[in-house]
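All protein chains of the complex are present and in place, except for one that has been dropped.
Chains here go by letter, A and B, matching the order in which they are written, and residues are numbered from 1 within each.
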Amino acid sequence: MTFHPAVISLSAGSVLVSSMLLYSSWFGAGILRKWDIRSGSELQLSLERRTYLISTILSYAFGFQLISFFLFIFTTEHLHSLFTGAMCAAGTLNVNQYGYPTIMLKMINFILIGLWLVINYTDNKTFDYPLIKIKYSALLILTPFVLAETILQMAYFLGLRAEVITSCCGSLFSGGSDSVASEIASLPQRPLQIAFYAGMTATILSGIVFYRKIRGGVVFSVLSVSIFLISAASLISFITPYIYELPTHHCPFCVLQKEYSYIGYMHYIFLLGGVISGGGTGMLMPFRKIPSLRDIAPEIQKKLTLISLTCYILFTSLVTYQIVFSGLRIEGY
Amino acid sequence: MIELTDIRKVFNAGNPNEFVAIRGASLVIAQNRMTVFKGPSGSGKTTLLSLIGCMTRPTSGRITVSGREITSLPERFLTEIRRRTFGFVFQQFHLVKGITVLENVMLPAYPSGQRYLSLKEKAAGILHLFGLSAKMSSKVEWLSGGEAQRVSISRALINDPAVIIADEPTAHLDSKLSLELMEILGALKREGKTILIASHDPLVSESPFVDLVVSIRDGLLKEVEERK
Partner (left out) sequence: MSRIDKHRNILDFALSSLLRRKRKNIALVIIYTSLIFILASVIFFTEAIKKEACILLQNSPEMIVQKTMAGRHDLIPDDYIRSIESIRGVQSVRGRLWGYYYDPARGANYTLTVPEDFSHGTGYIAIGKGVSRTLEAGKGDLVPFRAYNGSYVSLEVADIMTAESEIISSDLVLLSEPDFREISGAPGGFFTDLSVRVRNAKELPVIANKIRRVLPDTRPILRDEIVRTYETIFDWRGGIVMVILMGAVFAFVILAWDKATGLSSEEKREIGILKGIGWETSDVLWLKFWEGTVLSLTSFFLGVILAYVHVFLASFILFEPVLKGWSVLYPEFRLVPFIDPFQIMTLFFLTVLPYSAATIVPSWRAATIDPDSVMRL
């Protein structure tokens, strides 16, 4: 167990976010049972007041989760010197079996909380809280995810023992070994490049179509989620080698270091922004039928689409710039 | 304009200290008229004003404002309607201590997203109408009773509401200032506003500007008297 201040703050922060969500779920369950918008009773009033609290708590949780995600990567990055074989965060995460699951879950939770906030925002825009039950049911599902993350993170930190020899990203993300990371890194580059650019173009086009005609929202949403996955794979497979100017270096974490101007953060922020707003658009589709949301939902969807398109366009431009102006030339295979 | 149908308001329902403030009131508030709600303390005048002014939701019954039913609107929409439609003058004036007269007048409009400078101009304009330009930068603690009353009204006017609601506005004023107040409210009525006053002060209910007097007792509307 390392006593690094960051480890303490991450653990404390995680416990805090989990408690906040447990508290919210507790009240959420109460709201689910007793909510009745038509009643003017004091109970209803106090329930409506409660929803403000829960919205506020979840908004803070969202902010904390984002910082926690980056802080976690920063910390594992920082601790790499304590473990033989680790050259960056990738190695530190591999010290025990909880590292990678923790970070995956952190990212998933960030996305989930973002999506919840989209539903919340929509629900608050109209006068009869149409999505209230859906919202709080979703909260009850979200909470176990966050709890799981706290537990995994604890397990990870407690299991950090310096005697364990771990691997560097060079071996984790190379073609040789038997892991998922290595599968991704060794995907044939040309087809993936085509998939990435074609997929991105399709996503952007369908987004523009949706923005102007409010049609094809589901298509856009599905594309935006798929392109998120493809982009993540692309980062590992062919984008990062250009940034490192080293064909064998596929690590998605080394780009977060100072030597590369911390550009990795831009990658992550754009992609996460894109998938939350794109996914949010799709999520709102079934709610357009609700009478009070008939006009508002499409408006919100348009805003989300705009955000998603902006994020993905910026990501693609950034990444293309990095590839084109890199000192490396890879002949495709 | 504003219509109340069978309104009931119960406080602390289900508890031993349950209190029925309004028990079945139906009323139509006509536009551009001055209506006075007369009755002893505890009769429910304040609660009625509160209900009309969208400050609280009825336990049962319906309220419509400009044809739109607002009974079960959640607070955030209710507040927006209230801000746009109603201006309140409280019995104790309730000005915020420690900030200037000008800021007090601007305060109700802060959340509506208007530019600070244009708000300032507007507030200054209203204060000028009431002859308070000299006191704009004073702290409210230094105002006289009459000045505070006029600041209170100015504040109620910042959002251009259609309805002014005043709760016992003459309670802390002498006769001269009370008559002055009624003059001001009469002038506002002439400009097209609807005025609602709750008061047990005869200076108010006997005023020539009043169009309608509604008597309330024990949470029920007893008598409606049309003037003129």
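Assume a contact is a pair of C-beta atoms (placed from the backbone, for glycine too) under 8 Å apart; a residue touches a chain by one contact, two chains touch by 3 or more.
Just so you know, these numbers come straight off a predicted model, no measurement behind them.
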- Which of B:S112, B:S144 or B:S175 touches the missing chain? It is B:S112
- Going by the touch rule given at the top, which residues of chain B touch the chain that is not shown? 46, 49-50, 55-56, 75-76, 79-80, 82-83, 88, 90-92, 94-99, 103, 107-116, 119, 155, 159, 167
- Item | Residues belonging to chain A that touch the chain removed from view | 2-10, 12-13, 16, 20, 49, 52-53, 56-57, 60, 64, 67-68, 70-71, 74-75, 77-78, 81-84, 162, 258, 262
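Note that only the chains that are shown with their structure count from here on.
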- Taking each chain's mean CA coordinate, chain A and chain B are separated, in whole Å, by 50
- Task: Going by the contact rule at the top, pick out the chain B residues touching chain A in the complex.
- Result: 12-13, 57-60, 71-77
- Item | Footprint of chain B on chain A - complex, ascending | 37-42, 45, 48-49, 124, 127-129
